[in-house]
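With one protein chain removed, the remaining protein chains of the complex are shown where they sit.
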Amino acid sequence: MSSHEHEHGAVGHIVPIKLLVITCIALLILTAVTVWVAKLDFEDLRMGEMNILVAMGVAVVKCTIVALIFMHLRWDRSFIGFVFIGSILFVGLFIGLALLDTKEYQPTMVPGNSPQVQLKLDALHAAQAAGETKHGPTEH
Amino acid sequence: MTVEGDDSMTTTESRPLDAPALEVDNYLTYTRGIRSWILTLDHKRIGVMYLISVLACFLLGGIFALLVRTQLVVPDGLIMSQDEYNQAFTIHGGVMVFLVIIPGIPAALGNFILPIMLGAKDVAFPRLNLFSYWLWVLGAIFLVSAIFGGLDTGWTFYTPYSIDQNSAMGGVIPAVTGAFLLGFASIFTGMNFIVTIHRLRPDGMTWFRMPLFLWSLYATAVIQVLATPVLGITLALLAVERAFGIGIFNPALGGDPVLYQHFFWFYSHPAVYIMVLPAMGVVSELIAVHSHRHIFGYAYIAWSSVAIAIFSFLVWGHHMFTSGQSPLMSVIFSFITFSVAIPSGIKVFNWLATMYKGAISWNTSMFYGMGFIVLFIIGGLTGLYLGVISVDVHLHDTYFIVAHFHYTMMGSSLIGFIGGLHHWWPKITGKMFNENAGRIAFMLFFVGYNMTFFTQFMLGSHGMPRRYATYPADAGFQTYHIISTIGSYIMAIGFFTMAGYFIASLFVGRKAAANPWGGRSLEWQCTSPPPHDNFSEQPAVGDCYDFSVLRWDDETNGYVWREDVAHPGHESEHTASS
Partner (left out) sequence: MSQLHVHPDGSEDHGHPEHLGHHWNDSVQQFEAGKLGMWLFLATEVLLFGGLFCAYAVWRANHPEIFKYGSQFLSTTWGAINTGVLLTSSLTMAMAVTYAARGRMTAVVVCLLLTLMGAAGFMAIKYVEYSHKFHEGFYPGMSFYEEPHASELWLPLEETAAVVKAATLAGEEAGSVALAAEMKTRAELPTEPAEAQGWNKPAAGIGPAGLTTDQQNIDMAEMSVFLPPSVLGNLEDLDAELAYAEHHAADEPVVLPHPLQDPDRPVNAQKFFTIYFLMTGLHGIHVIGGAVVITWLLILTLRRRFGAKYYTPIDLGGLYWHIVDVIWIFLFPLFYLI
């Protein structure tokens, strides 16, 4: 069985089995790496963010490998890759702007309830305290 | 010999392309029986089924519109309680948006015309097309059933009201299920169109030789594919939130109701461009053909469709200026909103330049084309006003907004749909409708429309809020409301007139020629109605806006190819006529 990459079938390029197996092994290794790195969470001052960056970075690399080799993008017409990248870009746009907005209006939030809601809550708990104590103060 | 089924041969005689239509089998008579329609893979039949369904839903939504308008004739409300009014405008909005305007042109007209315009035999995935139609029907059933469930949240399903367990119990979940299914029908149609345009163009039809209607359908399909899934997940989350109280959008449980609006408008703003882009494509065809003049600035119009599709994803926050969005984001969205108007303006100027020094045929379709330009200018400009944050703060949720979106959704998208319907009616049915009746109906519609909605600009800027069943008697609103309601009745008369002459044309209409209007795109080169597989010979692809090669033929009451001009690709065969 020929196994070089230029193998062509009746309707298109065929990916050699050996390449597929090597790719899978690489992906499994990357998985192990990312699990191991996640357990190291005391190296860095900004540990939370490093953790996220590394985990996401490895995920992106794995995704790219799956897309290029398993999903055949490496040998397909470039427009298809454009479709895939485009969809990811739009997700990024959505997440980016929604995040930006929500971070921007956090400082304007006033903790606590509005007076009307507060009134209702008071009335509710007063009634409960007066009647049965089904939802009494939580024991701590 | 005609054989039932869809992949079989057809015996269509080879005939000259511009010979008059004869009594040969066409797509309507090719096979008979209910099963051959329900399980058809023929894009033309699917298009016709969509057309009938969409028009039926338009009737339903229109009835609710008349109910809404009737209610507002007196300050205390004439016919409904507050709750009933909430339900009426919700159903009107939901049905019109999801069942009429979004599917209207792409599914009904596009399914029919797109493959023929490409000289192809069908769309890329005919079975997906059929599945998409029946999914649409299922979604429509769910959505309409929400009428009986008492849905009263507004078509936007804003939280926290829509997740409040006390609001209409039976309405929200069926409605969002219906909208979810409709969304997927829309996605599959979009996918089909993109692949068809990419892969089934004939030799000689490069991207920049396609008719502009196809450019607009392509841009629309891109939006359908990218934006509609976000609606899907939004509605799914809404349903799960309502059913299980999981706390995504409910502030009492730590959720964020403004996040719902981000989710919702990320789809719904591009959705309004799904509504209007195909209409713009139709108008490009109408203006060029009925002015008998080459479209001006083809490449600009083509690129502007793509630009509108991309920009439409960047402006959704302008629906949320008053919803608690941060000022930074509001400013960003406002600024980008201004730039969205630019490609639309480019189109308008190109259409005007196309008409200039053209030989305009005053057909009903042309009236609708020109009506589009007028009403779209008003709708688009008022959109710019609303894009200014300081103005929007006062005008948001007033009748100004209602008027603005009716000018763009009804005055533009619906007019485009109706204009296209008139333009391609001879092709779809093989019959001509009565032009005089058409012009009268247009006048009724146009006058009624402006009476209805121009007054609403006044109402809105004077402070009348939207979605209110009653209003103060001393606020000076009643006169405007009365004019608006009378206008809506005049419009209704116009629509019923339209229905009348269309139906009459099916029975007593004159037989249509292959090319009654003098169009140059490929759909005018097959018979009216088209045969089962669209073309018996590969049609000639040339410049689809070069009308100089056609001449009017009295015998067939249509346009035919001039004898002294060679068909593209056959120049060597042409001999000088004696």
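In order of appearance the chains are A and B, and numbering begins at 1 in each one.
We adopt the following convention: a residue touches a chain if its C-beta (ideal position, glycine included) is under 8 Å from a C-beta of that chain, and two chains touch if they have at least 3 such contacts.
Quick caveat, the model's predicted, so the values are computed rather than measured.
A.B. asks: Since one chain is left out of the picture, which of the remaining chains does it touch in the full complex?
C.D. replies: Checking the complete complex, the chain left out touches A, B.
A.B. asks: In the complete assembly, which of B:I163, B:I194, B:V289 or B:L444 touches the absent chain?
C.D. replies: Residue touching the absent chain, from the options given: B:I194.
A.B. asks: Residue-wise, where is subunit B in contact with the chain that is not depicted?
C.D. replies: 6-7, 9-14, 115, 119-126, 128, 187, 190-192, 194-195, 198-200, 202-203, 225-230, 232-234, 236-237, 240, 244-248, 252-256, 259, 262-263, 533, 535-538
A.B. asks: So which bits of subunit A touch the chain we can't see?
C.D. replies: Within subunit A, the residues that touch the unshown chain are 1, 9-12, 14-17, 20-21, 23-24, 27-28, 31-32, 34-35, 38, 41-42, 45, 47-48, 51-52, 55-56, 58-59, 62-63, 66-67, 69-72, 76-77, 79-80, 83-84, 86-88, 90-91, 94-95, 98-99, 102-103, 106-107, 109-113, 115, 118-119, 121-122, 125, 135, 137-138, 140.
Just so we're on the same page, only the chains that are shown with their structure count from here on.
A.B. asks: Where on subunit B does subunit A make contact in their complex?
C.D. replies: Those in contact with subunit A are residues 198, 226, 230, 256, 258-259, 262, 266, 313-314, 317, 324-329, 332.
A.B. asks: Show me the residue ranges of subunit A that touch subunit B in the complex, using the header's touch definition.
C.D. replies: 79, 86-87, 90, 93-94, 97-98, 100-102, 104-105, 108
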